[in-house]
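The structure's right below; bear with me while I get my questions together.
With one protein chain held back, the other chains of the complex are shown just where they sit.
Naming follows writing order (A and B), and every chain is counted from residue 1.
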Amino acid sequence: MRAFEFLNKNKDQDHGKLGITMVLDKGLSPEFLKDYLKVCGDYISFVKFGWGTSAVQDRDIVKEKIKIYKRYGIKAYPGGTLFEVCFSKGLFEEYLVECRDLGFEALEISNGSIDISLKDRKEVIMEAKDRNFTILTEVGKKSIEEDRKITTSERINLINQDLEAGADYVIIEGRESGKSIGLFDNMGNIKVEEFDILINSTPIEKLIFEAPQKNQQVYFILNIGSNVNLGNISYDDVISLETLRRGLRGDTLGKVNI
Amino acid sequence: MRAFEFLNKNKDQDHGKLGITMVLDKGLSPEFLKDYLKVCGDYISFVKFGWGTSAVQDRDIVKEKIKIYKRYGIKAYPGGTLFEVCFSKGLFEEYLVECRDLGFEALEISNGSIDISLKDRKEVIMEAKDRNFTILTEVGKKSIEEDRKITTSERINLINQDLEAGADYVIIEGRESGKSIGLFDNMGNIKVEEFDILINSTPIEKLIFEAPQKNQQVYFILNIGSNVNLGNISYDDVISLETLRRGLRGDTLGKVNI
Partner (left out) sequence: MRAFEFLNKNKDQDHGKLGITMVLDKGLSPEFLKDYLKVCGDYISFVKFGWGTSAVQDRDIVKEKIKIYKRYGIKAYPGGTLFEVCFSKGLFEEYLVECRDLGFEALEISNGSIDISLKDRKEVIMEAKDRNFTILTEVGKKSIEEDRKITTSERINLINQDLEAGADYVIIEGRESGKSIGLFDNMGNIKVEEFDILINSTPIEKLIFEAPQKNQQVYFILNIGSNVNLGNISYDDVISLETLRRGLRGDTLGKVNI
């Protein structure tokens, strides 16, 4: 039972997850995780071992961490950059086998740093799906210059193609910083016009918006709802995000339907 | 005994607390806390479970954390936003009972996100004081636009009224970011003129300045003294703040009387 339980009128709704929260793990230790998840494990759906960080950690530690997350129903996956490194070296099969062996339940397919043809992208999604991984794809480039070249309609087409190919969710790139990429300008503010076109042409419940900054989380919650799917949340902002979703912080107090 | 003890000439003064340090807890785990407080528990007077974060944590965890803080003489209290949510829903009595049950020793009374009449504010302070809580009130609004409307003389009047009504301390709003609110401009710099008027018209030992940024902590220490009361300190900046108070960091070295 939560503290201040009397605030929760509708027990069922209040205790379910409000939208997907995807957390960025940059190298947390197993013991730290065990205690940390006691506090906020119930609010997390996915955890990303950011970019190639899993490849510089000990195998046994990665396995142990994935197991700890699993106890809370949290699906772990390696960052898309690691997929890209392996794919570009012709090691996709080795990648799939190692992900399975380590215990990862989800995979991210992306082209943030390398070029992949639309045909290859589709095949990769289907191949990974066949191996029973939950598939998240990502739309966007890591380089500011490269990302700028993608038009909004290209983003929309890619999102819809990925979903048709079997992707479970599509992540809208925001990086760890939340600046100058995808829907964000160089101050981290949302490009409202592009955002509006995007959400009107895609199934929003299938999108996960990377939103590391509080003002971004507030924007998505106020404009889409408390159940919006958000990603790249810093591990120590999970409780804060949950209060934003529930109108328990000044920024959303009295402005959300919960 | 501290390391480099030979630096402390005046043992008594050097080991007492230098002003109040109020830390912001956004969801730390109990086990983490136990170890963390071994390092810096002696430097903390109050801990705030930020805004409504206590209401999305498990009841037993909140109780355990409050107990751990208590071992170091640290008084815990829920953020003012949670009081505001409960007060605006007519649940103030339930709020007081739950705070007592959970073990909170202090309370924050604020109107950062809602409107409360001066009369109600006074009554609430007295009611909470009657229940033997240490009372901290807060002056300032969470919204930049709303906060701008408050004149310096209105802030001063509210501070003095709160103290007359029985508040133990008055917090000067700074938020977690320390920007665009209260005494801070949009870069987080101190508005010097307003600051000077404020401290000349209020009992400064009763004020706690929210100062999450290092440059703000340095400003208050150099302009008020090492024993200035500071709040919204990030948990991992407590040791750093103590070095600033004691002239053990470049920013205050040779500039403080200790």
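Here is the rule we go by: a residue touches a chain if its C-beta (ideal position, glycine included) is under 8 Å from a C-beta of that chain, and two chains touch if they have at least 3 such contacts.
The shown structure was predicted, so the numbers you read here are calculated from the model rather than taken from an experiment.
> Out of A:Ala3, A:Val47, A:Val62 or A:Ile224, point to the residue that touches the absent chain in the complete complex.
Final answer for the missing-chain contact: A:Val62.
> Can you tell me which of A:Thr21, A:Ser45 or A:Thr81 touches the chain that was removed from the display?
Residue touching the chain left out of view: A:Thr81.
> In the whole complex, not just what's shown, which of A:Lys142, A:Lys214 or A:Arg245 touches the removed chain?
A:Lys142
> Hey, which chain A residues sit against the chain that's not shown?
That gives, for chain A, the contact residues 26-32, 50-59, 61-62, 81-82, 84-86, 88-89, 91, 94-95, 98, 102, 112-114, 142-143.
> Considering the entire assembly, which residues of chain B contact the chain that has been omitted?
1-7, 32, 34-36, 38-40, 43, 236-240, 242-243, 246-251, 253-254
As a working rule, only the chains that are shown with their structure count from here on.
> Just curious, how far off is chain B from chain A if you go by their C-alpha centres, in Å?
So the centroids are 34 Å from each other.
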